[in-house]
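So, subunit A:
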Amino acid sequence: MPADPRIAPDIVCKGLAKRFGDVVAVDPLDVTFRGGQTTALVGPSGCGKSTLLRLVAGLERPDAGSIRIGDDTPDAVRAQAGLAIAFQDPSLLPWRTARGNVALAQRLAGQRVDAAAIDAMLDLVGLDGFFDARPGALSGGMRQRAAIARCLITQPRLLLLDEPFGAVDELTRRKLSEDLPPIWQARGTTTLLVTHSVTEAVLLSQRVLVFSPRPARIVADIAIDLPDPRPGQETTPAFIDLAEQVSAALIGGEGPSPRRLAAQ
Partner candidate 1 sequence: MTQFGLTRRHVLGAGIATVGAFAALPRARAQAQTPLRMQLSWLHSVQFGGSYIAQDQGLWEAEGLSVMLDPGGPNAPVEPPVVSGQALVGISAADYTAAAVAQGAPFKILGVAMQKNPFVITSLPANPVNEPADLVGKRIGMALANTPVLQALCTLNGVDIDGIEIVPTQYSAEPLIAGEVDCLLNWETDLPVAMAVQGVDSVTMLMADHGYALHSQTYIATEDSIANRRAELVGLMRGETRGWDIYRQDTDAAADMTVARFPDLGLDPEVQRLQAARQVPLMFSDLTDEHGFGWFTEDTVAANIETLALLGQTVTADLWDRSILEEVHAS
Partner candidate 2 sequence: MTPTAAAGAMRMRVPRLALGPIMVLVAWQGLAVAVPGDFLVAGPWEVAGHLWQNAGLYFRALQTTLAAAATGFLIGNLLAVALAALALLLPRAEALIAGLALLVFCLPLVATGPILRVLYGPGTGPQVTLAALAVYYTTFVPVLVGLRATPAAWLDLVRSYGRGRFAMLWHIRARAALPYLVAGLQIAAPAAFLGAMVGEFTGAERGMGILTLQAMRGLDTEATWTLATVAAAVSIAAHGGIGWLARHALSEPPPVLLAPPQTGSGPGLWSGLRGILVVGVVAIALWWALLQIAGLNPFFAKGPGDVWAFLVSGPGADENRATLLAALAETTGALGPGYFAGMAMGAALAVVVTLAPALSAVVMPVAIALRAVPIVTTVPLLVLVVGRGPVGSAALVAVMVFFPTLVACLYGLQRAPGQVLDVMASYGAGRGKALLYARLPAMLPAFFAAARMAVPAAVLAVTVVEWLATGRGLGALMAVSASLSDYGTLWSATVLTAVLAALVYGIVARIERRVLAVFASEQAQ
């Protein structure tokens, strides 16, 4: 998918390093995320991929190295409300309605609160009829839909998703990953997706980066060249092959496994 570098710039990380006390979260790392693409980051728990996401968002300061989003620093992009982030926990404010939570993003982004756009967005993510419900009255999946609506309402250039479907049950998860990604993919928003699920990574991205255990190193860089739409392809040989590659890299990254030794 060709992307306009002005709306969907590349993200270039050079010599990026971050440690928390004695724990090295990110070793010097060089990586470029291509504009307009969805890049999935997979790796074992605690490998530093979430830290990488937070570094790109400017929520953490790198100890060394640099991040450029197009010509801008993460801080500059944040200041222009050019990015949006979603967490495993939907992090909705319990005292605001679904509408109110989405409106808050526009307010924080310094944009005019556009009631019509908010309703349209909530409708788009499938929350029709729950506009004025508070988070306490919503199911886990519905809360995540509201969180995605909140991310998208500000029209970000960069979308950072940290296991957004990680806290819901399997059935809901499948439903969400069918419904929601097309919304942002249609806009060509540059997206980084941290996930534990190999299937989800292959299903939702154009490229999968597999990370080693801490400190994060990239052990595989796999292009996903499946045609869209993806849902329904999970059982095709091409999909299964890509998923196998990702899994193998993931297991390989853990250290020598019996299977890998046997393959040698």
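As a selection rule, all candidates are chains of the complex that A comes from, given by their letters.
Couple of notes before you dig in:
Methods note: a contact is a pair of C-beta atoms (placed from the backbone, for glycine too) under 8 Å apart; a residue touches a chain by one contact, two chains touch by 3 or more; residues count from 1.
For clarity, every value in this text was computed on a predicted model and none was experimentally measured.
Between subunit A and the candidates 1 or 2, a touch occurs in this complex only for 2.
Those residues of subunit A lying in contact with candidate 2 across their complex are 54, 57-59, 75, 78-81, 83-85, 87, 89, 91, 93-95, 104-105, 107-110, 134, 136, 154, 160.
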